[in-house]
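With one protein chain removed, the remaining protein chains of the complex are shown where they sit.
Chain nomenclature is as follows: A and B, assigned in order of appearance, with residue numbering initiated at 1 for each chain independently.
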Amino acid sequence: MKKRVSILLIALLVLNLMVGCTKQESPAAPVETPQENPQTTPSEPVAKIDYPTKPVQLMVPWSPGGATDVIFRLVAEYAQVELGKPIVILNQAGAGGTVGATQVKDAANDGYTILGGHDHLITSYIEGIADFTYDAFETVSLLTTTPNLMVVNSKATWNSPTEFIADAKANPGKYSWAASLGSTSHYFALGILNAGGLTTDDVRIVGTPGTNESITAVLGNHVNVCQAQISTAGSYIESGDLKFLAVAHEERLSQAPDVPTLRELGLNYVQGTNRGIFVPKGTDPQIIEILDNAFRSAMENPELIEKIENLGNNVNYKNPSDYYDFMVEQFEEMEKISATISN
Amino acid sequence: MIKDLILGFGMAIFSIVSLLESRNLVSANKWDVFGPDGFPKIVAYILLALSIILIVSSLRKVNPAKNKFSLTKLEVVVLLSIIAYVLLLPVIGFLIATALFILSIQLLLTYNLKKTMISMVITSLVVTGSVYIVFEKFLNVNLP
Partner (left out) sequence: MSVIGQAIAEVMSFSALFSMFAGTLVGIIAGAIPGFTILMAIILTLPFTFGMDPVVGIATMIGVYVGGFSGGLISGILLGIPGTPSSVCTVFDGHPMSLNGEPGRALSLGVLSSFFGGLIGALICILIAIPIARFGLKFGPWELFSLMLFALTLIASLGSSSMLKGLMGGMMGLLISTIGIDPIGGRLRFTFGFTELATGISFLPIMIGLFAVPQLLKSVKEIQEGKKKMLSGEAIDDIRINNSIHIPWIKTLKELYKYKLNLLRSGAIGALVGALPAAGGSTAVFIAYDQAQKFSKDPDSFGKGNPNGIIAAEAGNSGVAGGSMIPTIALGIPGSNVAAVMLGALMIHGITPGPMLIKNEPVLTYSIFIALIAAHFIMLALLGVGMKGLIRISNAPKYAVVPVVLSLCVAGSFALNNRLFDVWIFVAFGLIGYYLTSVGMPMAPIVLGLVLGPMVENNLRMAMMTNPDPTLFFTRPISLVFIVLTVVSLAFTMYQNYGKNRKKII
C-alpha cells in the first residue's frame, strides 16, 4: 500500500514539474496593459506594452485552401516576420464566415486572437445570419481588394452583360445564376440584375455552398452565370471553358484587359471582396498599432505584392481609421442594394 | 421485446421533437422551393413511421425473450470516469487529467495490482507525455 502511495506521489511531482515548465506557454497568461493613471497629463508617454510575447492566432473563417484562406496565409507569412512572432492560421468555416467571426468576437481582446475577414461581416448581418456586424470589432488593416467578375460558360451565346439581360427579359425564368445566398456573390447578382432592370423571377438564383461550387455548376452548364475572380476562374478562361462578360471595378483589370467594366456598359455597379484584419472590440490601441505596422510593412513587400497580384487580387492597404470609414461606406451601399431588390 | 419497445418510443420521440422544432425554421421561399425545413421534415416523418413499425412489431412479438439492458457496475464506473475526466480537463489541465485518468482506469481494470503497478504508472506518464508533445508542439493545438 505504501509503495503505491509513494509512486503516486512521485508521479504527481513529476507531473507538476512538467506542468510548471510548460505553463509559460499557456494561453491563459495575461498580457500587460498600461495602467490608466488619471494624473498623467496627455503629454506624458503611456507605458509601452510588451506585445507580442507569443504566437498570434489568425482566424480565417473559411475552409483551408480556398481563395480567402490562401490570401491570408500568404500575408501572414510575411507579416509574422515584421511582427516578430509566428502567426498561426486557424480555420473555422461555416455560415459564410459567421462562425469563425463569432469566435473572435467573443475572444479575449488581448491581441492574440485576430480575424481575417471581409465584406461578409456586412452582408451576413443584413441578411440576418449574423446578429453583429463590423462594429463588433476594431478594424486593423485593409489588405486586398479582389474585383469580382461576371462569368458564363463559353458555349453561351452572350458576349456582354447587356446581351444576357436582353435575353433574360425576353425569356423570363429560363436562366439561372449561382451564388452563395447571403454573401457578396448574392449581392453581386442582385446588383447587376437590379441595374439591368431584372428581378429574381426573371433569373432564378441558385444557392450553392461557395464560389468553387458555383463555378463548377457553370462549367457543367447546369447554371448559366456566376460571380468569380481571376484567381478562381482565370484558368478556365485560359482553357476556353468559361468567358468573362464584365468586371465590377472602376477600371479594366490588367490581368484581363479585354473585359469591359460594368460602368462602360452603362451598368453602374462596382463591387469587390475586400479582405482585412479585425480584432475584438476593446483591444488596446497600442496592440492595434503594432499589428497594423506589421501588416502594412508586409503589404509593401514587393515579393508579396507580386504573389498577390498574380492571384488576381489588388493590394489595397488602408490604416485602421480609414478602414473603419470604408466599412461604414460599404455598409450603406449594401443596405441600399438589399432594399431595392424584392427579396 | 421490451428493448425494442423502448427503442421505438425513443426514436419516435426524437422524430416528433425534430418535427416540432422544424416548425421554427424558415419555410420555403420564392427561390428556395425546399427551404431549410423541407429535408429534415421528410426524414423525420420517415423516422417516425419506422419507429411506429418497430413499436407495433415489438408489441406483436409474443416472444418473451426478456434480455434486459444490463449495465455492469464496472462499465458504469468507467463511463462516469470518462465524464469526470472531460469535466476536469479545463480545470486541472490536459496533462494532469489525462495522466490521472489513464492511471485510474488501469487501476480499476487490472487484476494483478502489484505486478503491474510500475508499468501502469509508466504507461500513464509516457502516453500522456507523448500525446501532449505531439499535439502541442507539432500541431499547435492548445490543449487545455
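Just so we're on the same page, a contact is a pair of C-beta atoms (placed from the backbone, for glycine too) under 8 Å apart; a residue touches a chain by one contact, two chains touch by 3 or more.
What you are looking at is a predicted structure, and each value in this text was computed from that prediction instead of being measured.
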Of A:Val223, A:Ala246, A:Leu265 or A:Ile337, the one touching the omitted chain in the full complex: A:Val223
Footprint left on chain A by the chain that the document does not show: 63-66, 69-70, 73-74, 77, 90-96, 98-99, 102, 124, 127, 129, 176, 181-183, 204-209, 212-213, 215-217, 219-220, 222-223, 231, 234-236, 238-239, 241, 307, 310-311
Contact set of chain B toward the excluded chain (per top definition): 3-4, 6-7, 11, 14-15, 18, 21-22, 25-26, 31-40, 43-44, 46-47, 50-51, 53-54, 57-58, 61, 69, 72-75, 78-79, 82-83, 85-86, 89-90, 94, 98, 101-106, 108-112, 116, 120, 123, 127-128, 131, 135, 138-139, 141-144
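Going forward, only the chains that are shown with their structure count from here on.
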Mean-CA-position distance for chain B and chain A (Å): 36
